[in-house]
Structures are given as C-alpha cells and as structure tokens.
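Moving on to chain A:
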Amino acid sequence: MFDVDILRESIPVIASAALVTIQLTVAAAAVSLTVGTLSAVLQVAGGRAGYWLSRAYVSLMRGTPLFVQLLVVFFALPLLGLRSQAFFAAVLAIGLNSGAYVTEILRAAILAVPRGQVEAAVTIGIGRLAVWRRIVLPQAAITSLPMLAAELTIVLKSTPLASVISVTEMTYAGVLIQARAFSAIEVFVPIAAGYILLAQVIARIARMLERRFEPLRG
Partner candidate 1 sequence: MSVDWAALVPYLPDLARGFAVTVALTFGGAACALFMAIGLVLATSAGGPAIRRSVRIYTEIILGLPILVLLYLIYFVLPQLGLRIGEVAAGILTLTLYYAPYMAEAIRGAIASVPAGQVDAARMIGLNPVQIFIRILLPQTLGLLIPPLTGILIGLAKDTAILSVISVHELAYATKRVVSRTYTPFEVWALVAGLYWLALSALEVLMRRLEGRVTRFRASGASA
Partner candidate 2 sequence: MSTPPAIAGRGLTMRFGPATVLDGVDIAVARGEVVCVLGPSGSGKSTLLRCLSFLTPPSAGAVHVGGEQLGMETKSDGTTVPASAARLRHQRSRIGMVFQSFNLWPHLTALGNVTEGLVQVRGEARTDARTQGLEMLAAVGLADKADAYPARLSGGQQQRVAIARALAMKPEILLFDEPTSALDPELVGEVLAVMEALAERHTTMIVVTHEIAFAAEAADRIVFMDGGRIVEDAPADRFFTTPAEERSWRFLERTMGRYLGLSRPQRPDMSGMSRHDHEV
C-alpha cells in the first residue's frame, strides 16, 4: 500500500516546493504586517476618511473567501497593465487578506496603550510620527505578539491556496506528483507532516520571542 519508491522520488520535489511555501509565507507576512500596520494606524488616527477606508478594506477582505481573492488579484493584474505573475499575485492576495486580520489585532493593541504615555511624549516635545514609531507601535507589537504569531500560522496554512493559480508550492507539488504516480498516500502524508512541522517551528519561535519580551509587558 505504501510505496517506498514513490516516497523516495517525491521527497526531494516536496522539499524544494517547501522552500517556495516558506518564501510565500515570509513574503505574504511582510505584506500583511506592512499593510496591517498602516491600516490600523489609519483607523485609529487617520480621521474620518482614514477610518472608513480601513474599515472597508477589512470588511472586504474578511467578507470574501481568500480563494476568490486570489483569482481576482491574479486576473486584475493584467488589467492594471502588469504582467500576471502567479507567485507575485499569491503574495499580494494572501498578504492583503491577512493584513485585514493584522489590522484588527493591532488596532486593539494600539487602543490598549495608555493615552497618558502619548501625552507625556508630546509634552516633552517628541513629534507625532516619532510617538507612533518609538512609543505606541513597539508596545502594540509586544502585546499582540501571541496573536501575530497565530496569524503567521494562518498565513502558512493559507499558502496551499496559491495552487489554484498554479504556484508550485508544497501542496501543488503534491498534486502534480500524485497525478503522475497515481498514488496519494506517499505524497500527502509527508506534506501534511511538513506543514505541521513548519507550524511547530513558528510556535517555537513565537514562544521564544514572547519569553524574550516578557519583562517588557505591562
């Protein structure tokens, strides 16, 4: 039932596709964190227009399936005059999707920073931007660390959807091998193990960071 030859052939392919999965995860997380931070700041301090812009973005991203978002982004790129590149579209779609959740996480954390701190900073003459960069955001990042780590795991778990636009990450590599070998068990069991392993790695790193920043938490 379990063909060791298929396993031996598929492992190197899966391993190199795992690299794509990791790249996809890291790149999408970078987009997510950037967009999420901007959107959270916009919502808290961006005036009425900023607030509604951020709300609309969050609602749109949370209210539609990532599966559909991937295809919309993938097919929108050519209309915008960009060459439709699957990996780029996947990073953009997964990153924008996750950014909505990061917005919610950071918004709550920003609001939890006592106002007195900001006022204290302003009275000693620190500029508005510096207050955000040096006082509010670092604290928000530390308090929301566990949730951001969970969000990173979700990003990892979202990457297989990139297979619908033919990005050869770990899951799509599995589909391709499986179609050729006519056997799934030697392919998808190691792939499942690979994802669980990567998720464990994220959890490990998150715990390490949390412990490191523990003394700074209120």
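How were these picked? Simply put, all candidates are chains of the complex that A comes from, given by their letters.
The rule we apply is simple: a residue touches a chain if its C-beta (ideal position, glycine included) is under 8 Å from a C-beta of that chain, and two chains touch if they have at least 3 such contacts; residues count from 1.
Quick caveat, the model's predicted, so the values are computed rather than measured.
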(request) Can you tell which one of 1 or 2 makes contact with chain A in this complex? (result) 1
(request) Would you tell me which residues of chain A are touching candidate 1 in their complex? (result) 1, 59-60, 62-69, 71-72, 75-76, 79-80, 153, 156-161, 163-164, 171, 174-175, 178, 183-185, 188-189, 191-192, 195-200
